[in-house]
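Only one protein chain is missing from this complex, and each of the others stays in its spot.
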């Protein structure tokens, strides 16, 4: 076929990825891709971003040698402390990057989707700081579950728009944001929160999150004089995992991507009992990309499930789907129970309450220590303050 | 009188301070003072502390140029970002320091008081990380108000002991912790959370918190090539204020200490409507030190009040009382309304939700910009996630 | 082939309905009534759980249809029995096509009497595998162009499309709106000579339909307005709307556009 998209590099990862969107969105996405491509080469852009990451977000985050957990598991465990990033999770690395891109593209408004509210909060932070009008799409069900995060967004001047369609959760919030963007792209940037979706989001978000892996590489080399045997990260859409994995792709480092095993593999007509698109999903198109998704035999998207709201997504970034298929990344699962065990263990052993998402990585590491080798880094993608009520409820049920 | 306490340096600040405690506690305090004095000169101690501050607590915290707030106030405002410290406030600087001291003294148990729970959480973090048995005294009233912080402490393995005496709030929790310590000092360290109380706490806590000011001094010099005209910090017991002020005491820098004006100066028989011991208090002895306190004419301690739980204390550290009297530090007040205004403004303008305590400093700066000079640093002592429900309630009442 | 042939009798009225709304059983009869009322081509939507190109009206119809038991197997059964009074065109999201297998899907279209496929989230760049299957089974693969499609790309899409070119009347998603924009007129004018052009997204009144025909379109596509009447159960008003639209475009044929 005689058709070309300029700057096509990075649109696909093997057969995964792409740009499966309505025609109206093709041009905005290509413009975004081009603008981002230019900024990648702009020293001024990088200076500005670096300044915000350092002085506003609090980077670099520590690489912390977890003495007690190491003792417990009989090997050296380092924790990459994204829980210390402003806002409470790695999400801000990406929203700051995209916020600056949008600003330089002359956009005046940000829209974003959010599930648990972490990406919404990170977007609201950037909206306030960089002076955007900000609107966050959030499923009605999630708004009810995450009142405090809704209030945080509002305090920072963002408007939270309830999404009443579909399952009224994250995937519907993404749909709604895409619909909004289809008519507002001229002045609006759609700030996607994970390394999924249509080109250029998977590569752009990965790039902005790679600061995690870049730092970790430097830090582990300084601390141990070598690279780790393995790196463990949880996977929702895949941004924290790709962020810490990307700088190690060419090295002999085992990359373990831990998905939400939820309640197990069982699924009903409309609902999957997990968030494990790599583990239980099949090829399909969701939110603009060909990737692994949770779907029924006809191609209807299933509602996902996880005790961790941030892993409760029926798709996954296309690059991870590709890396899993080629064997470079090892997809693994931690179910709710394993995650809760990780949550409690890290709190008790180290005095660090991790996000329930991150607790999947910890719980996996604790239950499969032999998979880690002698020296491992676990990415603590966020802090667990937002999850206290959930864990209390889980324990009481 | 022919009686000397060895290492008497720093016991008093002018007429303030001292060691007004039951005889049983004199020896433990003097032993602590001596042990601390030795560790001050131990390179190994400082290495260990520095390592924890960097890799566990996330120091240095940024000094952030608040572009939007600066524009609003027509002068340069930098924010010292203690809200990014692990746990969510400056409190960990002190608990890590004291935790290491206790460890080296061979203690196996920590006790602490807490009001809103911030210091309790910071103590629980250290207890988990350094392997202490940890018990936190907390007023019954506060336990009810701060369920989430209670749960955080418990997750990290600390036991929260309800205090049912007196007003069942912070000051009674301190009383109770002192009572506990009087019979357990042999194996227990009492980890006081602010720069108040008997010697050596005011100087020791100030020293551990001085990392804030040391960093800020280096950072502002790098950023602006000079020292600031002023520094603004809120005052509960005085630890974040002394921490950022201490390294600037000999410089020509205006030091503004903002107390909780609460609902105003009015007080009833048992209750002060504020937490402004410097502003409305008189000389007296509380929790082991002569200082400024809120009391009735007979010397009964009044219950204090502030919308910010961490400023809700009827006393203040003796060094601040002294510095206020000598004119080196300027005590100021921000009432509830001013604090809430500061809370909202920083959220909206910069995408930083400050602790309600810190919001007193911000609210003051916004209402008295001329007091700041051209270049100022505001200490953002903590993040506001813990205060969302309080602010929602305040707005609805 | 049936589609191109239909366009030789333009102006055409193309009507979109969501198959299975309100029930799979009701759909064939609806198709026949719409054909009788004047629809020249019927777009038969296959409902999807995540219809990102659709506004609330069609989203709601899809949810009703899925709840009523619509799925891809039922879809082709319904199409088979709907009869061949007018050409049918599949309209649905790529994941539903992908899940069934591209070749199988194209063949099922052919076998159930569907002449063409519109897949709104499948731009030509991603379409070659489906295109191959469609060619194999003699089904038209109809592409879309939008007001913000730049000239070179519009040329490419015009070359790639088969049957006709679907012009998106405006930015945004499907759904009834009250005016036709200058952007749409510009887009129609920009399409290379000789490509059959149908304009959809937001056309809900006879006046709007006439407007796009006057602006040079060969067909007007009406969707949400009809789906709305079906949702209300007002089938007679639906037939009247289709009839009125058909008359309005017939009158508009060859007239110059009214520029406001």
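Some notes on this structure:
In order of appearance the chains are A, B and C, and numbering begins at 1 in each one.
Just so it is clear, a residue touches a chain if its C-beta (ideal position, glycine included) is under 8 Å from a C-beta of that chain, and two chains touch if they have at least 3 such contacts.
Since this is a predicted model, take the numbers as computed values, not measurements.
For the chain that does not appear, the touching partners among the shown chains are B. Note that of B:145, B:179, B:263 or B:341, the residue touching the chain absent from this view is B:179. Considering the whole complex, the residue from B:22, B:74 or B:106 that touches the absent chain is B:22.
For the chain missing from the display, the contacting residue among B:261, B:284 or B:331 is B:284, taking the whole complex into account.
By the touch definition given at the top, chain B reaches the unshown chain through residues 1-5, 18-24, 26-28, 165-166, 171-172, 175, 178-179, 182-185, 283-288, 290, 293, 295, 297-301.
Note that in this section only the chains that are shown with their structure count from here on.
Comparing chain C-alpha centroids with the centroid of the full set of protein C-alpha atoms picks out A as the closest.
Distance from the centre of chain C peaks at B, each centre being the average of the chain's Cα atoms. Between the Cα centres of chain A and chain B there is a gap of 36 Å. Centroid to centroid, with C-alpha atoms defining each point, chain B and chain C lie 67 Å apart.
Among all residues of chain B, none touch two or more other chains.
Shared contact sites, meaning residues of chain C that touch two or more other chains, are absent.
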